[in-house]
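Complex shown without one protein chain; remaining protein chains in place.
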Amino acid sequence: MLTILFDGIAYGMVLFVLACGLSVTLGLMNFVNLAHGAFAMAGGYTTAILMNRYGWSFIATLPMAFFVPALVGLLLERTLYRRLYGASHLDQVLFSIGLVFMAVAATDYFMGSQPQLIQIPEWLRGRVDIFGVQVGLYRSFIIAVCGVLVIALQLVLTQTRFGSRLRAAVDDPRVARGLGIPVEFVFAVTFAVGSGIAGLGGALGAEILGLDPTFPFKFMIYFLIVVTVGGTSSLIGPFLAALLLGIADVGGKYFVPELGAFVIYTVMIVVLVFRPKGLFARG
Amino acid sequence: MAKFADSVADRAAASLLKRGRWRPAEILFWLVAFGAVYALPGHHLILNEIAIIGLFAVSLDLILGFAGIASLGHAAFFGVGAYAAGLLAIHVTADPVLGLVFATLLMAVVGYVSSFLVLRGADLTRLMVTLGVALVFGEIANKNGWLTGGADGLQGIFMAPVFGVFEFDLFGRTAFAYSLVVTFLLFVVARRIVASPFGLSLLAIRDNPLRARAIGIPVNARLSAIYAIAAAYAGAAGALLAQSAQFVSIDVLAFHRSADVLLMLVIGGTGYLYGGIVGAIVFKVLQEVISDWTPQYWTFWVGALLVVLVLVGRDRVGARVSQLWARLGRGTR
Amino acid sequence: MFRRTLLRTAVAAAGIVLAASGASAQETFKVGLILPMTGPFASTGKQIAAAANLYVQQKGAVVAGKRIEIVLKDDTGVADVTRRIAQDLIVNDKVSVIAGFGLTPLALATAPLATQAKTPMVVMSAATSIITERSPFIVRTAQTVPQIVTPFAEWTLKQGIKRMATLVSDYGPGHDVEKFYSDTFRAGGGTIENLRVPLANPDFAPFLQRIADMKPEAVLVFVPSGVGSQFIKQFVERGMDKSGIRLIATGDVTDDDILNPMGDVALGLVTAHHYSAAHDSPENKAFVAAFRAANGGMRPNFMAVSGYDGMHAIYEGLKKSNGQGGEALVNAMKGLSWMSPRGPVSIDAETRDIVQNVYIRRVARVDGELYNIEFETIPNVKDPAKGK
Partner (left out) sequence: MSAPALETRGLMKRFGGIVATNDVSFRLAQGERHALIGPNGAGKTTFVNLLTGVHAPSAGQIFLEGQEITNLSAERRVKRGLVRTFQINQLFGAMTPLETLGVAVSEVGGSGADWWRVAGSKARVLDDIAEIAARFGLADVLEARTATLPYGKQRLLEIAVAFACRPRVLLLDEPAAGVPEAERQELLATVCALPRDVSILLIEHDMDLVFSFAEKISVLVDGALLTQGTVAEISRDPRVRAVYLGESADG
């Protein structure tokens, strides 16, 4: 029983790490980046390649799973995304879907269409018994990493100068520029970090969610659900939404497996019909 | 003064009526389309698919381009329409026209009922709610295999000849002609709808729902109405697919259907009805050509084209088209 | 009534097409290969296309005076597209055989066309039993689901296992696995519980927990190849391998394509299937070596062997029919028997399904790579779902 709750939390955590970059680009920078999953995939593949071809240890690949997508994100932001900040949402959708198409086909070309598998280290396998609850070690690890990440992100956004600059830049880029805030730089860094976190999520989640070239399509819906249900006004909203969805999904499948995927979709529709701005949006 | 008012009224009439008038380019377009029934015998199958998806995209344009409702779940109506037509053919009558009418009317009702879910909320919310509805429909179809055939698809559809005369042939000629006629007729109606006072009130709602309400337009009722109409159109497109393929698979309700049709519409341009059809032609032909060349990696090039299209400026391409459109329209005056 | 007339006119129309095509395509004999080359089932398409091309490359493009040409099309795994492409290939490209068909609905959607156009249709992957019954022009070189799981259920019973659970993906083949396995198992005196997993399912945790609660002696798993590895890893991660629940699966789960990277978690897993890349025969050794050489080291899996055998059936059929297509080719393919890389096979003249050995295998490490090592053979299995 509690094991199900625990699994749901771990699943929700992974969803959050995967989606939180999207909630930043969408919520703060108002950019509908459907290619977000492609950055997550890049992180997953980075880990898979480093481990399987170069024999790195899982933990050692995690920083790379952050940096490689972050770099790719930075590059794309500087060259392409930047031009579309003011564009209509439909343009952004079209553009980012195009990127997804390219990423999927390119991954297939270079890596093959079969799923990539990674071996998590021995010490993260198996389960332990904590107060009578069976707890998976790897899932505990995920919860720990993601928990730290959530707190760190929240602190950065609310407590640091960078956070306030970002919020100012988002509110009104012109005024922010006038105040001497390097808006372009702030956006680029934010975008890169968002992409990097997605990559980290892709690497961490590969074990649970699987990893193949169609990853960005398969999980696009989940990301969007997390962000819309959570609302885009803060990080806490999507975080709670991801947990809620994770628990609802896992619990739903455990208790009423006949319903299958209904649970997660129905939760989303009900929430959005009654709270169009998301469950945890202010006002 | 009266004289002056009269002349203004005349000008106003001329200007408004122009919206409903057929331009030479449009007439030419449909002549070419119908000409293809005779002129392009080797391509009827793909043309049939284009006609059906074109109609589907027109249906999406009615809500997105004319009423401002973005949808990522429009396949819900397409798919249920397909199932409705397929099931009717299996269990009741194999007459295609009856099946088409049945699916269309049924989807109008379903569209009306589900419209209440999308009345509130901004674009993103609507995208997700419509998406959710389509996914739930997909799950329902999957779980009720006794009715829908589940993941194996609905089999055993045999269609009678259209009007008892035109049999569905292997070359797809009847199918194409049938789909084209249906698409054309529904297009004519759609054209009339968007040029009508009702259509104008939709544009007003799209531009500024707050003001639309403040001048007495019953915003929700209008949105529900156009949503029902668009759903009916999508249902008709789905019925055409079910009838010409004589098979309905579960992925008529899949996410990629909704996403593809949105892509096509946006590529072709929203808000002038032809965008959907143009987008369907462009997308399908590109897919066909590129995937013949590289069946495995064609998505890369389609993706690249999308990216380039946006970067070059869809607006600029669109502006060029609408300029051309305007110039052609001026020719009629 | 009108259905029959409809059919007759369609057939007549098709006859004209074929007559017309016969004149212009005297030399080339086109095989339309329709496969999911993009999307989630792209790896199926890749394996089959590679094997079919390999066959033509090995045996030469000319057979019975005809030049074989493969026309490869991507149907993206969408049924109405498959059907449209098949129709297009038949009427425009004048192909004489349509082949491929990655998934059951894709084959089912196309079946009526094969009948209408009298075009032989070689099914190389879709595994639901009923497919061959949907058209007399269908020949299948892929396995059927009951063919694998019925003998597997008998084998499980023989191991003394009486309480089972099944966990299958919630789609056609999954339902087949559940039904045929459970029926046989119950008939043999066992008790069995069934669980279904949504096809698009990222996390197995809740289902694994259900199984842990059920505490069966063993659990049979059927999920599409690819997802299977995730399942096993999560199974082991939960320590369920040590909880006394034996995990068995159909060979889809330990697909040769992805078996090796699965790593030690897969070791010892018992599966039933008709092909292993480690099958010990000279035919297979040659096939695996050639396939690897032609495809950058990729290991062939059971889909590849179906594609390879499918081309073989077409070649041998053409030899028997003296280059004639249509019904003559289908009739010629009936009753063919040969030594395939998977072992001795034949085309059942009645059902047009393949008759083949089913092997019980165990995953083991050989020369540093993981393979399915066959340790028991159930010879000449016909599709048990038919002719009962």
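Think of it as A, B and C in the order they're written, each chain with its own count starting at 1.
Here is the rule we go by: a contact is a pair of C-beta atoms (placed from the backbone, for glycine too) under 8 Å apart; a residue touches a chain by one contact, two chains touch by 3 or more.
None of the values given here were measured: they were computed from a predicted structure.
Participant: For the unseen chain, which displayed partners does it touch in the full complex?
Facilitator: B
Participant: Touching the left-out chain: which of B:97, B:140 or B:193?
Facilitator: With B:97, B:140 or B:193 as choices, the missing chain is touched by B:193.
Participant: For the chain left off this view, which of B:12, B:27, B:122 or B:185 is in contact with it?
Facilitator: B:12
Participant: Who touches the missing chain here, B:23, B:222 or B:256?
Facilitator: Hidden-chain contact among the options goes to B:222.
Participant: When the complex is taken as a whole, what residues of chain B touch the one chain not shown?
Facilitator: Answer for chain B: residues 1, 4-6, 8-17, 19-20, 192-193, 195-201, 203-204, 206-208, 210-219, 222, 225 touch the chain left out.
Just so it is clear, only the chains that are shown with their structure count from here on.
Participant: Can you give the whole-Å distance between the Cα centres of chain A and chain B?
Facilitator: Centres of chain A and chain B (C-alpha means) sit 34 Å apart.
Participant: In angstrom, rounded to a whole number, how far apart do the mean CA points of chain A and chain C lie?
Facilitator: 36
Participant: List, in ascending order, every residue of chain B touching at least 2 other chains.
Facilitator: Within chain B, the residues that touch at least two other chains are 256, 296-299.
Participant: What are the residues of chain C that contact at least two other chains?
Facilitator: 38, 42, 46, 170
Participant: Flag every residue of chain A that touches chain C in the complex, lowest number first.
Facilitator: Result: residues 3-4, 7-8, 10-11, 52, 104-105, 108, 112-117, 119-120, 125-127, 134, 136, 138, 207-210, 212-214, 218-219, 222, 249-254, 257-258, 260-261 of chain A touch chain C.
Participant: Could you please specify the touching residues of chain B with respect to chain A in the complex?
Facilitator: Residues in contact with chain A: 70, 117, 120-125, 127-129, 131-133, 135-136, 139, 143, 255-256, 259, 262-263, 266-267, 270, 296-300, 302-307, 309-311, 314.
Participant: Within the complex, which stretch of chain B touches chain C?
Facilitator: That would be residues 42-43, 45-46, 48-49, 94, 142, 145, 150-153, 155, 158, 160-161, 167-172, 241, 245-247, 249-252, 254, 256, 291-292, 295-299 of chain B.
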